[in-house]
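What you see is the complex with one protein chain gone and the rest in place.
This part shows chain A:
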Amino acid sequence: MRRVVVTGLGMVTPLGSGVETTWSRLIAGDSGASQVTAFDVSDLACRIACSVPFGDGNDGTFNPDQWMEAKEQRKVDPFIVYAMAAAGQALDDADWHPTSHEDQCATGVMIGSGIGGIGGIYDASVTLHDKGPRRISPFFIPGRIINLASGQVSIAHGLKGPNHAVVTACSTGAHAIGDAARLIQFGDADVMVAGGAESPVNRLALAGFAACRALSTGFNDEPAKASRPYDKDRDGFVMGEGAGVVVLEEYEHAKARGARIYAEVVGYGLTGDAYHITSPAPDGDGAFRCMSAAVKRAGLQPSDIDYINAHGTSTPMGDELELKAVERLLGGHAGKAAMSSTKSAVGHLLGAAGAIEAIFSVLTIRDGVMPPTLNLDTPSVETAIDLVPHEAKRKQVDVVLSNSFGFGGTNASLVMRRV
């Protein structure tokens, strides 16, 4: 099987635009959460979110004009703009801008989203109701559907290989990277631009996730304290938005052109809980089998894992079930591994979460520093695993595991290692 390596990284997150901006703030322990002011939240149970900081592009702010023409932005939901920015950054970072027909055809795109253009669907529904069907824009559909993130990126960069999109709720980003890696392994492409994008910070999505009892509602006055995975006072996740995109490349292809290699994607596991539409299975077996499959595919032992980027959303049930599944995986080696939830800082980016967390995992290998789990004042359960509370920690990291679990009981795990 052909080997697959990561050669480019890009992201837009609530901590800023760009990988280095986000990463340095993450390591510093900053939170991206704030009270929502962009729309009316007075009647919502959850009035906080982790929003992308828009600005002129200086000081790590996100300036969409740098990545997509203003008249094109107007036609699409923000998840597509975030995807365009993250993909542009990743391709620049990889220094891969194919111009020959052959190179273009060898490069594909697989950027997914959990729910796509839910904000634009809401707006168009109101237009349909108030003004009738003749006022629905011809850009309504192509600006909202999920695979148009991949479509727009392919058009902007001339990428003519596989064009695909993943939709597996909060596992989307991890599945996209894992599936894209397989396309490279099988020879369908030599390079894949892969990841996830999401723009759910709007009234409809907040109301919907609040109705599922998934969101934090007890920290509306202290947003930075709301996302607190494993802490006894956690009460739900904090909605985030943004995108994460990586450039994956066949190993010999990357070596031949002298590309910088961040890490190798060595393991990928996928399972289903077959239990409930929103709740994780109480036995954590889906998560355990998923991680086990990824480690086995990597040809490694659980004891080889140095750092785990947890799914860890800060929901009362999910965190402990994942923790137990990880303990089961690690067995007697639990004391050696560390696991943190970066959702404590950036919130839950749903379909983009697995992609940005895979990038954080890669950076943990590069820099030998593990991002913290913020707000972990009093763990709700005891564990031998180091949950990296409050502050980042230095450690030589060679093998990482990144977990993502989604509504519908869909699970994805990635294992990456130093090359």
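Things to note:
The definition used in the following text is that contacts are C-beta pairs under 8 Å (C-beta built on N, C-alpha and C of every residue); 3 or more make two chains touch, one makes a residue touch a chain; residues count from 1.
Basically, contacts and distances are computed from a predicted model.
Not every chain of the complex appears here, and the one that does not is recorded in UniProt as "Acyl carrier protein", selected from "Cell wall polymerase", "Putative ABC transport system ATP-binding protein", "Acyl carrier protein" or "Sugar ABC transporter permease". From the set A:Met1, A:Ala70 or A:Val126, the residue in touch with the chain omitted from the display is A:Ala70, counting the whole complex. Touch with the chain that is not drawn comes from one residue among A:Arg2, A:Arg135, A:Arg213 or A:Arg257, which is A:Arg135.
Residues 69-71, 134-135, 137-139, 142 are the ones on chain A that touch the missing chain.
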